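Just one protein chain is left out here, and the rest sit where they should.
On to subunit A.
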Amino acid sequence: MSASGSFDTILAEERRSALRGAGLLAAIIAVCVIALGVTGFFDLQRFIESGPAISQLADEMIPPDFGRWQSWLRPLFDTLAMSIAGTALAVVFSLPLALLAAPNTSPHPVVCFAVRTLLAFLRSVPEIILGVLFVAAVGFGALPGVLALALHSVGMVGKFYAEAIEHVDPKPLEAARAAGATPLQVIAHAVLPQVLPQLTDVTIYRWEYHFRASAVLGIVGAGGIGFELIAALRLLNYDQVSAILLSILACVVAVDSIGASLRRSLK
């Protein structure tokens, strides 16, 4: 009797929590629909009118014109170099900042908070803005692109590194400490070996991202294939635009698969 009574209480509680879940889901869907409405997504007229423009663009883009492929090799190579250089710089600055930002390795909560704020600031400045600023500072070419990628990425990579470091298993740290290791040795020999796979994952993902992002940075004059892309767009050579986009796609696929095999071998 009392058992079935308490079962009823449990089931009622379960029903209430299911209802709460459904209510939350409905609220999320409502917010999404409102956002689509505010941005004009439900304005059917505009989609209907856009039909001819889209089909004309598609006409001009197909077939892609690879006639100038030889003059794209160097910019594509530059873009690859930018993505690697940007990633390398980001890693070099992110790792020490992440160690200062993770509560379990930070020397002091104030340092931890200050570095977290700095990282948040860095990632809140879009790299295209950083690109414009660095082009103004150091002139056109790949260098401002690399600096923009690196600086923006420190904010992102540093945050992900810090989160990985924050969640390490504390037991091996205690073991190293018990063996007389200094705080820096604990970090180098008990923290980093544990998080190496996650750090590699983040870094390789970031490299792939940098390849795509450096294509965009060309638009503001920061070198690479993006420069060719914006030039073709300005000249309304849409068949070349589609050819460049396909070349970028091929490179992204290549970078992705190199990244995947790096990940496997560094597990």
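FYI, contacts are C-beta pairs under 8 Å (C-beta built on N, C-alpha and C of every residue); 3 or more make two chains touch, one makes a residue touch a chain; residues count from 1.
FYI, contacts and distances are computed from a predicted model.
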item: Among "Phosphonate ABC transporter ATP-binding protein", "YcnI family protein", "(2Fe-2S) ferredoxin domain-containing protein" or "5-oxoprolinase subunit PxpB", the UniProt name of the subunit that does not appear here; value: "Phosphonate ABC transporter ATP-binding protein"
item: Identified contact with the non-displayed chain, of A:G21, A:P126 or A:P193; value: A:P193
item: Option touching the unshown chain, where A:P64, A:G141 or A:P172 are the choices; value: A:P172
item: Absent-chain interface as seen on subunit A, which is shown; value: 169, 171-172, 174-182, 184-185, 188-190, 193-194, 196-197, 267
